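Missing here is one protein chain; the remaining ones are kept as they sit in the complex.
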Amino acid sequence: MKKHIINFRVRYAETDQMGVVYYSNYLVWFEMARTEFFRSLGLDYAKMEKEKNIFLPVVESYCRYRSPLKYDDMVAVEVWIKEMGSSRLTFEYEVKRGAEAVTTGYTKHAFIDKNRKPLPIPDDVRELLEDPSIST
Amino acid sequence: MKKHIINFRVRYAETDQMGVVYYSNYLVWFEMARTEFFRSLGLDYAKMEKEKNIFLPVVESYCRYRSPLKYDDMVAVEVWIKEMGSSRLTFEYEVKRGAEAVTTGYTKHAFIDKNRKPLPIPDDVRELLEDPSIST
Amino acid sequence: MKKHIINFRVRYAETDQMGVVYYSNYLVWFEMARTEFFRSLGLDYAKMEKEKNIFLPVVESYCRYRSPLKYDDMVAVEVWIKEMGSSRLTFEYEVKRGAEAVTTGYTKHAFIDKNRKPLPIPDDVRELLEDPSIST
Partner (left out) sequence: MKKHIINFRVRYAETDQMGVVYYSNYLVWFEMARTEFFRSLGLDYAKMEKEKNIFLPVVESYCRYRSPLKYDDMVAVEVWIKEMGSSRLTFEYEVKRGAEAVTTGYTKHAFIDKNRKPLPIPDDVRELLEDPSIST
């Protein structure tokens, strides 16, 4: 199964007065994980947007917050593709501190062009993402 | 049914290079709507934390992004309670531009104390939130 | 002297684990104040970008943090123009809680086009901004 993990530390800016990471920041981390997952497969999302006018906006997001994270915690975010349709993609995520999965979630995305018209997933992209473990 | 609506404009800071509101910001708006909903019912969430040591962290969040929002758009976020358990609460949200519901979502919360121990919803809080349309 | 004041409450998202507003958020509030100041003078910054391809990026920012702000505080941000050159503009800001100026600052901006080439301040914009109290 194609997976990718990114590692980083919690920023002070990402905490709130409860002393833990504010809940919307996990979606930002999911986005970082997607970018690096794509890069690990040979896909450059920045170039996809700029050179091919292919955009991948989020159409759904879900998070399950199990345990809080704190400033300066070392965090790992693992990402993989759960589902791939004709023009849609679902990523799953696991946010870990050490061995503990503190947050899990998913995001669903649509491939669109500059005018927000749905696009079929380009063949070269599909080939790089394809993986026997993905449901379609 | 007890509902509350907040109105505000999209900040420049909330946009991204796709020219639309970045997806994690909706969770921030949900939080603003919750605070004002509580205030509209006579509940002061800031005081709940400070004076009563009652915290209401998010345990689940979900967003369905239907249509993008842009800088300076006038936005309305409507919030109501969908479910109330013994120590849990689910809010539902509708983000609107004019009559169009551009994003919908929910957040589930747990009542906890300073040491993150679950708390039953205090009676006075429950009374103010109660509403025949809420499922329990 | 042309001034404008915006009023709003501190968001939970804007606090950090010190229990006060995280320092970069003041720059976001400055931007909100600029947008509304422009609107109060009959200028629509969103349209300036979209229809006239005039952009006003920040070239310098400064903040003096005197006293912290907390979640749910009612905040006022006052803004006015301090200096206007041929293609540059300096805004000054005062962030207040009640009568107390808790933070002050300024931002310097350049008028540029889509390709980031400096533009003279358009005559109709200059006319609306002009004010005998501005140094040039």
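By letter and in written order, the chains are A, B and C; residue numbering begins at 1 in each of them.
Definition applied: a residue touches a chain if its C-beta (ideal position, glycine included) is under 8 Å from a C-beta of that chain, and two chains touch if they have at least 3 such contacts.
Just so we're clear, the structure is a prediction, and the values are computed from it rather than from any experiment.
Contacts to the hidden chain, counted on chain A, fall at residues 8-9, 11-13, 28, 31-32, 35, 44-46, 70-72. For chain C, the residues touching the chain absent from view are 17-18, 20, 23-25, 27-28, 49, 55, 57-66, 68, 116. Contact between chain B and the absent chain runs through residues 12-13, 15-17, 19-20, 22, 24, 70-71.
Keep this in mind: only the chains that are shown with their structure count from here on.
Comparing the contact residues of chain A and chain B by number shows a mostly shared set, over half of all numbers used being common to the two copies.
On a Cα centroid basis, the chain most remote from chain C in this structure is A.
Work out the mean CA point of chain B and of chain C, and you get 28 Å between them. Among all residues of chain C, those that touch two or more other chains are 12-13, 70-71.
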